[in-house]
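Note that one protein chain of the assembly has been removed; the remaining protein chains are unaltered in position.
Read from first to last, the chains carry the letters A, B and C; within each, the first residue is number 1.
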Amino acid sequence: MSYAAGSNYLNHEKGLWSWLTTLDHKRIGIMYMISVFTFFFIGGVFAMLMRLELFDPGPLFAAQTYNQMMTYHGAIMTFMVIIPGIPAFIGNFTLPLLIGAKDVAFPRVNLLSWYCLMVGAAISFATLFFAGVDTGWTFYTPYSIQTSGTVLMVLGAFVMGFSSILTGLNFIVTVHKLRAPGMTFFRMPLMVWALYSTAVIQVLATPVLAITLLLLAFEKMFGVGIFDPNLGGDPVMFQHFFWFYSHPAVYIMILPAMGIISELITTFSRKTIFGYRAIAFSSIGIAAVSFFVWGHHMFVSGQSSFAGIIFSFITMLVGVPTAIKTFNWVATMYRGSIQLKSPMLYALGFLFLFTIGGVTGIMLATLAADVHFHDTYFVVAHFHYVMVGGTLMAIMGGVYYWLPKMFGKMYNEFGAQLSFLFIFCGFNITFFPQFLLGSAGMPRRYHEYLPEFTSLNKISSIGAWTIGFGFLIALAVIIHCILKGEKAPQNPWGGKTLEWTHADSPPIHENFATTPVVEAGPYEYGR
Amino acid sequence: MSEHEHHILPFKLYLKIFLSLVLFTFITVWVAQFNFGSLNTLIAMIVATIKATLVALYFMHLKYDDKTNAVCLLAGVFFLVVMFAFIAIDVASRIPLESTL
Amino acid sequence: MAHRITDTDGSHYAFHYKNSNHEFEASKFGIWVFLCTEILMFGGLFVGYILNSGKYPEVFEVGATFLDWKLGFLNTVILLFSSFTIALSIRNIQIGEQKKAFNNLLVTVLCGFGFMGVKGYEYSHKFHLGLLPGKFFNYTPHTAESDSHPTGEADEKPARSNASETSHVSELPKNMPMYFSFYFVMTGIHGTHVIIGMCLILWAMLRLKRGDFDPKHYTFVEGAALFWHLVDLVWIYLFPLLYLV
Partner (left out) sequence: MIKKLSAFTSILFTSASAFAEYGMPQAGNNYASRVDSLYYFLLIASLISCILVIGGMIFFVFKYRRKSEFDQTPYISHNNTLEFLWSFIPFVIFMIVFVWGFLLFREAETAPKNAFEIHVYGRQWAWDFAYKSGKTTTNELVVPAGRPVKLIMTSKDVLHSFFIPALRIKQDVIPGRYTSLWFEAEKKGEYQVFCTEYCGAEHSGMLAKMKVLSNEKFEEWLSDDPMKEYEGLSLAARGEKVVSKKACTACHNFNADVNGAIAPGLKNLIGKKRNFADGSSMIADREYIRESLKYPQKKVVAAYDGKAAMPLIPLNEDEITWIIEYIKSDKD
C-alpha cells in the first residue's frame, strides 16, 4: 500500500458514510470521542440542574423530577461516559499504535461495539419521552419493579453492556496476538497493561450485568419472583448480582485512567517509570481482586455481618496495590525534568484528587465507619473524587496529550491551563464540603434537606457551576484545536512510545509505514 | 509458521467420546434416583462437569489448542465459583430474626 | 471489509495479520473469549438457581416432579449427537470432504429442530396446565386430575389427567411459581441460543455450498461449531439441575 504524501487516516476516505462504516480503529476512536463528549455534556446538564435544586433547602423542581435527574445523571455518566470513556475512545485510538499493530484484532466487531453503544443510548434516552426512570442508576428492587420506565432503561443498559464486552474482547486478543515483533509483555507501555487488565474485567464482569438486567426486566414484566420479596424473592440477592458487576465496573473506570497517568508522568518528567513491574502487576492484581470485594457496598443492606467482615478485609487488600501505584508515580517524578504542560497539570490534578479519594475509600471500607457514612454525601464525595478527580482528569490529560497525534494539530496551551484551573478549583469547592455534609449525616438522593445543611450545599452548588464553566472552556479549546490548531510535529512531547517515535501525526491509515521492531522497554529516558 | 495447528482427530476418537457422553448421561439419570439429600446437586454437578470436560477437550479441540483458550474457559468458571461462594457465605450466615410483637 | 491479502499458498487473510494461520488463531481466541462471556451469563442464572433451590428446597423438588425427565433425557442425547455430528463436519472440512461436511451440518440442524420440537411440546404441556412463570401461575391441583391430554384442542370440558403427572400434591408450597420462573427463564434463554446456533450453522452450510471453505480457511464453521458445543455444554448442566433435583 503506497501512500501519497500528506495522506492520513482522516483524509484517507471522504464522506459521512465512510466514517459510519469505517473499520479503522482510529476513526472508531474519534467516533467514540464525539459520542462520549456528547453524553458527558448531557449528563453534566443533569448535574447542573441537580445542584440548582440543592442550592437551597426549598423545593425548586417537583420531587419526581429531581429523582429522575439524579437517575439520568448517574446512568448516563456511568454507562455512557466513564465506562466506554477511556477504553473505547482513547484506548481504541492508541492501543494498536502503542503495540505497533496495524489495527485491532476484529475491526468489524469494533464497529459493532460503537453501534451497540449508540443503540443502547438511544433506547435509554427513549425513556425520557415516556414516564422517565426515577430508581437511581442502581435499579434496586423492589422499588425498580414498582415504578415505570425501568424495562426500557434496563434494555438500553443491556445493549450498552455488549459494547463494553466487545471492546474488552477485542483488546484482549489484540494484546495477545498483534504485538510488534520484539515487544514482549514487559516491553509493553503501561497504558497497554492498564487497557489489558480493564479488558479482562470488562469481559468477566459485564455478562453478569447482562443476566441481572435481563432478570430485572423479566421480574417487571412476568413477575418471576427472584428479586421481588412479595413473591419470595430477595432484594439483597439483586444487590449481590448488581454489585458483582458494578464494583469491577469502577475498576474498569479507574484502571485505564492509571494507564494514562503512567504515560503522562513519565513523558513530562522525561524519566523512566519507577517500578515498571510493580505497576504492571498491580494492574493485573487489582483486576483480579476486584471480583472479591463487591460486598462493601452492602455492609448495612441486610447482608450478614460475617460476609461484611470478609468483604471489608479483602477491600483493604485491594487498597494496597492502588497505594503502591500512587507512590510509584510520585517516585517517578524524583530527579526528573518536569515540564508543566496541561497534560502534566491534569496528571498532577489526578494524583492530588485520587489520593484524597483513595484515603476516603479506606474510611468507607472500615466497617464501623461505613455504617455511619453509607448512602450519605460522604460516599457521593468519595466516588466523585475517585471518578471525576481520577478518571475524568486522566481523560482530559489523555485528550490533550494525544490530540496532536489524533488531529496533527496543537491545542492552545493557555486555554487548556485556564480550563484546568476552573475544573480543579471548582471540583474541590464542590465535593470537599460534601465530605462534611456526609459525616454530618446528610443522606444522598435527597431533593430537599434540613436547613442545617444549607451553607455547605450552597458552596457545593457554586463549585459545581465552576466545573461546568471549566468544561465549556475545555470544549472550546478542543474544538478550536481540531479546526484551527497549527500543525503539530510528529513527537511534540518527546515521548518514547511507538506512536510518537514511529507513527506520524496524524498517522497513516495503516499506522506505520514499516512495522516497527522493538528492542527495548517503553520509557528509555536517560539510558 | 508451522502447520501444527489444524489437528485432525481420527473418526474413532469422536465416536468413543460420543458414546462415553451418552453413557455418562445414563449415569446421571441412574444416580439421581438415590436420595442423598443436598448431596444430589453436588453429584449431578460432578457428573455434568465430567461430560463438559469431555466435550471441551475433544469436540472443542481444547486439548490440542493454544493453552490461552483453556484459560478463558477456566477463568469464566473460576469467577462464577467466586460469585457463588461469596453469596452463599452471606445467605448461609444470615441470622433469621423473628418478630416478638 | 478489511481488505484481504491472498498469500502465496492460496490462503487469504486480513491486512493486519501476518498470515492466515495467525488470523485463524486470533479468531479462535476471540471466539473463546466470547464463549467465556456466555458461560458467565448462563452461570449467573445457575448461581441464582442453586441459591434459591437451597432457600426453597421443597418448591424445587415439587417443581421437578412436574417435569418429564424422559423428555429431558431425550433432549440431552439429541444435543450430544448434534455435537458429535458438527465435530465430524469440522473434521470433514479439514480433510477436504465438503459433501460429507454438508451432510453432517444438515444432521446437526435437524437435531436442533428436534430439540426445539421437544421443548415446544413441553412448553405447551405446561402452558396448558397453567404452570406459568411468576404472576401468571394459575395451576390448581384439581384441574390436573380432570385435565385433558394436551392435543391442542380447546379444553373447556374437563378430561382425564395426563399420564406423566407424577405428583398429585394437593397443596403446593408457598412460592411455587419461582421454580417455573427459573425453568422458563433458563430454558427460554438456552432455547434462544439454540436458535441462534442453528442460524449460524445454516449460514455456514450456505457458504460451504458456495465453496468458501477449504482445509486452509474454515474459521466461520469452526466458530459456529464452538458456539454449538457451548450450547450443548450449558444443556449438560441444565438437564440434571432442572429435571433431576
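Going forward, a contact is a pair of C-beta atoms (placed from the backbone, for glycine too) under 8 Å apart; a residue touches a chain by one contact, two chains touch by 3 or more.
Small disclaimer: the values here were computed from a predicted structure and weren't measured.
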{"item": "Partner chains on view for the chain not depicted", "value": "A, B"}
{"item": "Residue, one of A:20, A:34, A:122 or A:359, that touches the chain absent here", "value": "A:359"}
{"item": "Residue of A:89, A:193 or A:276 in touch with the missing chain, whole complex considered", "value": "A:276"}
{"item": "Identified contact with the non-displayed chain, of A:11, A:38 or A:339", "value": "A:339"}
{"item": "Chain A residues touching the omitted chain (full complex)", "value": "62-64, 67, 134-136, 140, 142-143, 146-148, 229-230, 232, 234-236, 269-278, 299-302, 305, 308-309, 312-313, 316-317, 319-320, 323-324, 326-328, 330-331, 333-340, 348, 351-352, 355-356, 359-360, 362-363, 365-372, 374-376, 435-436, 439-441, 443-450, 525-527"}
{"item": "Absent-chain interface as seen on chain B, which is shown", "value": "96-101"}
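Just so it is clear, only the chains that are shown with their structure count from here on.
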{"item": "Pair sharing more residue contacts (C-beta pairs) when B-C is set against A-B", "value": "B-C"}
{"item": "Distance between the centres, which are taken as Cα means, of chain C and chain B, whole angstrom", "value": "16"}
{"item": "Residues of chain A engaged with two or more neighbouring chains", "value": "176, 204, 208, 237"}
{"item": "Touching two or more other chains - residues of chain C", "value": "22, 25, 29, 33, 36-37, 40, 43-44, 51, 55"}
{"item": "Chain A - residues contacting chain C, complex", "value": "1, 23, 101-103, 105-109, 165, 168-170, 172-173, 176-178, 203-204, 206-208, 210-212, 214-215, 218-219, 222-226, 231-234, 237, 241, 510"}
{"item": "Chain C-touching residues of chain B, taken from the complex the two chains share", "value": "1, 3, 5-6, 8-9, 11, 14-15, 17-18, 21-22, 25, 28-29, 32, 38, 40-41, 44-45, 47-48, 51-52, 55-56, 58-60, 65-66, 68-69, 72-73, 75-77, 79-80, 83-84, 87-88, 91"}
{"item": "Residues on chain C engaged by chain A in the complex (per definition of touch)", "value": "1-2, 14-17, 22, 25-27, 29-30, 33-34, 36-38, 40-45, 48, 51-52, 55-56, 59, 133-136, 174-175, 177-178, 181-182, 184-185, 189"}
